[in-house]
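Omission of a single protein chain aside, the complex is shown with its protein chains in their original locations.
Labels run A, B and C following the written order; every chain starts at residue 1.
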Amino acid sequence: MQIRVYYEDTDTGGIVYHSNYINYCERARSEAFFLRGLSPELETGGFVAKKLEANFIKPAKLGDILEIKNRLIQMKSASFSLKQEIFREDIKIFELSITLAYVNHKGRPQKLGELSTLVKSLFDD
Amino acid sequence: MQIRVYYEDTDTGGIVYHSNYINYCERARSEAFFLRGLSPELETGGFVAKKLEANFIKPAKLGDILEIKNRLIQMKSASFSLKQEIFREDIKIFELSITLAYVNHKGRPQKLGELSTLVKSLFDD
Amino acid sequence: MQIRVYYEDTDTGGIVYHSNYINYCERARSEAFFLRGLSPELETGGFVAKKLEANFIKPAKLGDILEIKNRLIQMKSASFSLKQEIFREDIKIFELSITLAYVNHKGRPQKLGELSTLVKSLFDD
Partner (left out) sequence: MQIRVYYEDTDTGGIVYHSNYINYCERARSEAFFLRGLSPELETGGFVAKKLEANFIKPAKLGDILEIKNRLIQMKSASFSLKQEIFREDIKIFELSITLAYVNHKGRPQKLGELSTLVKSLFDD
């Protein structure tokens, strides 16, 4: 998935505001659903971030085109973890490890059950 | 209502990104509800922007403290209009005229009815 | 130009937060430069919003794909005005009229001069 850096993504320091790389990764996760004709908002619930670790390697600037790669690193009964990396012309500029829990519409954790297969097929490549 | 300009509000041009002044005005409208112990998310529906007109007079920068003033300019049966102005040290830097429609949870317009009194009391000072 | 609606664009009302349509239009203006291998950050200055008028016709939701069209409506010596429209499957959901001034790095207005030709070629189709 490719993302262009626009003005709204930058700050007065002249580079992309730090948390926007994390947003780009969220777009890439959602896009994995959209590309299959699905939505990350499921009838039975949705996914919420439980924890994340981010490494800021190099800054991106207005107009840059970034590429995001997702990789499944762990499946649990009610959550899963991804490694997501952002590249600019083959140079890695950011990496994120994120654990997402599956919750119902009241925010309570619930088992992925048969959703596990979907998650694997979306992110395990 | 006072607002501080943070990094996330600015862009690589060194000033506040244009639409963030519009966000500041939204905060000021919501805050009018919160200060009364109310929420702009009502049981029966909410308010959505129908149209707006904005004038960008002077730019704001990181660290600036801005003050926002709201004034009711028109009440209709299913919408109302506000004039909102942003000041920095008594100098007006931005003004917004905005019309907000009252809609139910499916997004259909509905009459303000007895809510009109509340709206007047929140914004007519 | 096509834009996908992601979580970050929506709010708790379940639809796109009002000012984000204005951001989408900014992306479309910047993209007009990027597609030519140019940047809206010019060596001699940049463009700032002076005034805008927005009409919110229908709401967009998570996962929607939106299309943005730009049209030049006025050229002045130090500013220009665009009409920008957002469509979802050929239905217009938002329209913006915006006036952008050309300013130097200190924020002072300056004449477009030979930039006028560029602006015309970017937006006059």
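Quick note on the criterion: contacts are C-beta pairs under 8 Å (C-beta built on N, C-alpha and C of every residue); 3 or more make two chains touch, one makes a residue touch a chain.
Since the model is a prediction, treat every value here as computed from it, not as a measurement.
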item: Of A:Leu35, A:Ala49, A:Ile65 or A:Ala78, the residue in touch with the unshown chain; value: A:Ala49
item: Contact set of subunit C toward the excluded chain (per top definition); value: 7-8, 10-15, 17, 19, 61-62
item: In subunit B, positions touching the absent partner; value: 4, 6-8, 23, 26-27, 30-31, 34, 39-41, 62-63
item: Hidden partner chain, residues of subunit A it touches; value: 12-13, 15, 18-20, 22-23, 26, 41, 46, 48-56, 59, 107
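Please note the rule applied: only the chains that are shown with their structure count from here on.
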item: Middle chain, criterion being Cα centroid separation; value: C
item: Whole-Å separation of chain centres (CA-atom averages), subunit A against subunit B; value: 32
item: Intercentroid distance (Cα basis), subunit C paired with subunit A, Å; value: 27
item: Interchain centroid distance [CA atoms averaged], subunit B/subunit C, Å; value: 22
item: Per-residue multi-chain contacts in subunit B, two or more chains; value: 12-13, 15, 19
